[in-house]
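So the structure is just underneath, and the comments pick up after that.
All protein chains but one are shown in place.
Here is subunit A:
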């Protein structure tokens, strides 16, 4: 899938939703629980289950990234499935807080 910043992505096996913060120029295969994710606008009601080896889960409000791919997603609804790009699980990012400015 070709991602763009601000796009929302949904899992088809659980309630996981993410928003694209940083998008690579190339197409990328995003999966949740081992099953391909889709644009949230076209998302069907989730069915099936995450694969047994892809149940790390996601946490609300956390960032997930793959530096090598130049991809960063932010979790807006958590779920059970592991989110992966081109087969490699995304890595949970630490906070990079800026001082509150307003």
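Criterion: a contact is a pair of C-beta atoms (placed from the backbone, for glycine too) under 8 Å apart; a residue touches a chain by one contact, two chains touch by 3 or more; residues count from 1.
Heads up, the rule we're going with is that contacts and distances are computed from a predicted model.
Peer 1: For the chain omitted from this view, which of "Transport permease protein", "AMP-binding protein", "4Fe-4S dicluster domain-containing protein" or "NADH-quinone oxidoreductase subunit D" is its UniProt protein name?
Peer 2: Record says "AMP-binding protein".
Peer 1: Among A:27, A:53 or A:102, single out the residue that touches the unshown chain.
Peer 2: Considering all chains, including the one not shown, the answer is A:102.
Peer 1: Thinking of the whole complex, not just what is shown, which of A:1, A:29, A:60 or A:91 touches the missing chain?
Peer 2: The single option touching the absent chain is A:60.
Peer 1: So which bits of subunit A touch the chain we can't see?
Peer 2: Residues 5-6, 8, 19, 21, 40-41, 60-62, 74, 76-77, 95-102 of subunit A touch the chain absent from view.
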